[in-house]
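Complex shown without one protein chain; remaining protein chains in place.
When the chains are written out, they are named A and B in that same order, and each has its own residue count from 1.
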Amino acid sequence: MSSDHIHPEPTTFLRKHVFSIDHKVIAKQFLWFGLIWLGIGGIMAMMLRWQLANPGVPVPLIGGLLFPRTGGVIDPATYNTLFTMHGTIMIFLGLTPAMIGALGNWCIPLMIGARDMIFPTLNMLSFWAMFLGGAVGFYSLFVPLGATEVGWTGYPTLSTTVGAVGQGETLWAIAVFLIGASSIMGGINYITTVIRLRCPGMTWMRMPLTVWGLFLTSILNVLFIPVIGSAMIILVLDRVFGTSFYVPASIMSGGTGGDPILYQHLFWIFGHPEVYILILPAWGVVCDLLSFFARKPAFGYRTSVGAMVVVTVLSALVYGHHMFTTGLSAMLGESFMLLTMIISVPAEILFFNWLHTLWKGSLRLTTPMLFAMGVIFVFGLGGLTGIYCATIGTDIFLHDTYFIVGHFHLTMAASALFGTFGAIYFWFPKMFGRMMSERLGKLHFWLSFFPLVLVFCIMFISGYAGMPRRYYDHTSAEYLRPLQHLNVATTVSAFLLGVAQFIFVFNFIKSRWWGKTAPQNPWDVGTVDWTIATPVPHYNFKTIPVVRCGPHEFSNPVLGPDTDWIYQTEELPG
Amino acid sequence: MSMLSTSTPSFAFLRSRWLGCPLALMLTSTWALAQDKRWGPGEPASDYGYRFGELFWLITTLVSVAFALVVVLLIVPMLRDRARPGHRASFDHGKSLHDKRLTAVISIITFIVLDAWVLVIAMKDLREAYWAIPAAKDPQTYKVEVLAQQWAWSFRAAGVDGEFGTPDDILTTNELVVPKDRPVSFNLTSKDVIHSLFLPEMRMKKDLNPGAINLAWFKPVVEGEFSILCAELCGFAHYQMFGKLRVLEQGQFNEWEAEASQLASTAFDADDTEGHWAWDWQE
Partner (left out) sequence: MNTTGVIELHGDGPVNQAPPETGRDRVNATLGMILFIGSWTMAFGTLFLSFLVLRDKIAVWPPAGIALPSAPIAGLATLVLAASSVFVERGSRSLSLDAGSGRKASFSALWITGMLLGLGFALLQAWLWYDLILAGRTQTSGLYESLFFGLTWVHAAHVVVGLFLLVWALVGSKLGRYGPERRSFVSNAALFWHFVGIVWLFLFLGFFVF
């Protein structure tokens, strides 16, 4: 797989833009792919919110087109499909490619001074496996008995033939498997690249924290995606070949049966690391961006790295907190509660370092900076509300209510999304050679930030008031009817959030083709990727750079009064 | 999808895509605002409910203070430390021994205040209440076997004779009647997919897994009618899988139990094997 020779620059369209093995092109492919799916998942979220605020009222504008059979109304089965696919799409087809695929492919080789990923062909396969997974997932929306309706967690026995007939769920499992395969390929590539292709002088402790985040994410990808892969294989065996891994004897027509709880363990052994898979790159980006735009070294670089490593190690040991109501034994339950509380310590250290980086800085409130600070706010809210969910005493009531929905959206969805936005605004000039509009960027931030916080904070109230999630219509139960005003408020905020994203779409497309030409280093940042020309030449570095200082030497007094930054390839004076 | 027609308003003009939908949003909003509004889960009706409430508000207090601190530390630099001509950031890698000690001390303090404190109280609650499932032998314990299926709750109480699997077992669907001030102990399982018994006023929730029996309990301390909801996605009518929980004074309850047991024995059909799903009580 390792291609150890220099290819000439491809000339045909197919080799240049479609089946390219150039990490920069693959990064852009992942970015476009991820953004399109984020859009689709976002529209699904809007439809879900519409249904919750207006149960049984036709969806405006697109309803008649999408659901002609019901005259534009979302029926309960479709509603279940929508939230299942919303979750699956956002996690596997939206954030994973946009965050890990695009950012990883773009940043890792450029920031460590490499000419490409170490296995370029594997890199290309990684994108096309993901593409195939997306295609299978998309196709599953149109099979005769409908797409999967069992939630993105796919718990058996609802996800076996006991509760889900037709091909939808099988195709979903296959799609998840393919996307997982893509992530593993990417992960192997990233890890090997970081270990083997760091340029001379780029020691582990001189790597930008973005690369650290992506590196640790890749380790989690390589270790834990296979777990869901196997769980999906077993699910497909049960569904298609009639085995009984997940189907208990009481449901089998005879003989011995399996255990549906086994799946929950397997799923969350993967599922909890997956949360960190999505958030670690965002943490890395935030660490870097705060330092870049506060013009101050990242406070406690080593402790930040250590904290992220500890999170990586602990991530698989806390998964049981997703299963407090499943019927864990007292001993297991209390152990998972304790471990979950312990994993908050490294997160606290990161917060401490972030806030300390800002303190007494010289803040340039550019769009990437705003988004990085937004991550602190949003992740702070999400992380702190995690205490309710980690404590069994409160979780038994809050489990599977909107409180949980609010919590995990703030931690893994909104934070990862804000991190992604920050990264896109930041690397866009290097990626496409043009500047994004700062004015529109800031507008996008503020118009996203307030509705986003509102959406999920109202969900905390709804959840505390006992509103279960995955309900088609909360007005049908007497107990939930007085909570409808919260649903309406959430929906209005969600629509505002949705509308604000059009600013981004407009800004992205306009800047991509008609933006101002970007200078080589618009942000005055010293990492290796900004030392090369824009657009980045074929194979990035004509001569492999030699790194002589860390990535965050901002405002170092030895630089003299005229400048407050230095390239990593330059020697610190004195 | 027959339930659709019930929830779709019959106003034809609402179906007009352009005019109807914003109008519908306005109407539902107005309607929702006109409703009785609730901002919390209501008064607890079980003894555990009070423990939940105390713990919830303790965490809320701690979390609010911590978050306020984060916001202040976020906003102060935003206002005070903006880039301006002649202003230079202080140069600090934060890698001195002093910084490391500070990091350690602050994270330990945060852990103790935010996590350990909550942990200790939670452990106490769990040991004293949540996991202290009352003994089945205790005559005070009211035992109920719950069998969930898509999309209904079946409850089985032992009846006057106190034995499961006898003709006087009281079987109810989507309605559970329990005595006040006595611990109610559940054996929970499911016929098809995973469900979750959610008694919001009692602050209780437990999954019902097919092929295994889960245990749970609560002690109602308030008389009245309460809700039973399903909290684990179980198919397209998940949202309609609700029932009613009635808590009666002991005297009233005895009357009800005697009558229900009597009725059950009269109507007992020995050939109805489907109806005899009782199992040996699990502890």
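In this text, a contact is a pair of C-beta atoms (placed from the backbone, for glycine too) under 8 Å apart; a residue touches a chain by one contact, two chains touch by 3 or more.
It should be emphasised that the depicted structure is a prediction, and the values quoted were computed from it without experimental measurement.
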Chains in view that touch the one left out, judged over the entire complex: A
Touching residue (missing chain; options A:74, A:231, A:349 or A:416): A:231
Candidates A:197, A:363 or A:483 - the one touching the absent chain: A:197
Which residue of A:49, A:86, A:115 or A:469 touches the chain not shown here: A:115
Contact with the hidden chain (one of A:7, A:69, A:439 or A:516): A:7
Contact set of subunit A toward the excluded chain (per top definition): 1-9, 114-116, 118-120, 122, 184, 187-189, 191-192, 195-197, 222-227, 229-231, 233-234, 237, 241-245, 249, 255-259, 262, 265-266, 269, 537-539, 542-544
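We take it that only the chains that are shown with their structure count from here on.
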Of subunit B, residues touching subunit A in the complex: 1, 3-4, 7-9, 14-15, 17-18, 20-22, 24-25, 28-29, 31-33, 35-42, 51-52, 55-56, 59, 62-63, 66-67, 70-71, 73-74, 76-78, 81-84, 87-95, 99-100, 103, 106-107, 110-111, 114-116, 118-119, 121-123, 125-126, 130-131, 150, 189, 191-194, 196, 198, 200-201, 203-207, 209-212, 214-215, 227, 229-240, 242
Subunit B-facing residues of subunit A, complex: 53-61, 63-64, 70-73, 75-77, 79-80, 149-151, 155-158, 162-163, 248-251, 257, 259-261, 294-303, 325-327, 330, 333-334, 337-338, 341-342, 344-345, 348-349, 351-353, 355-365, 373, 376-377, 380-381, 384-385, 387-388, 391-394, 396-397, 399-401, 461, 464-466, 468, 470-474, 476-485, 487-488, 491-492, 552, 554-557, 564
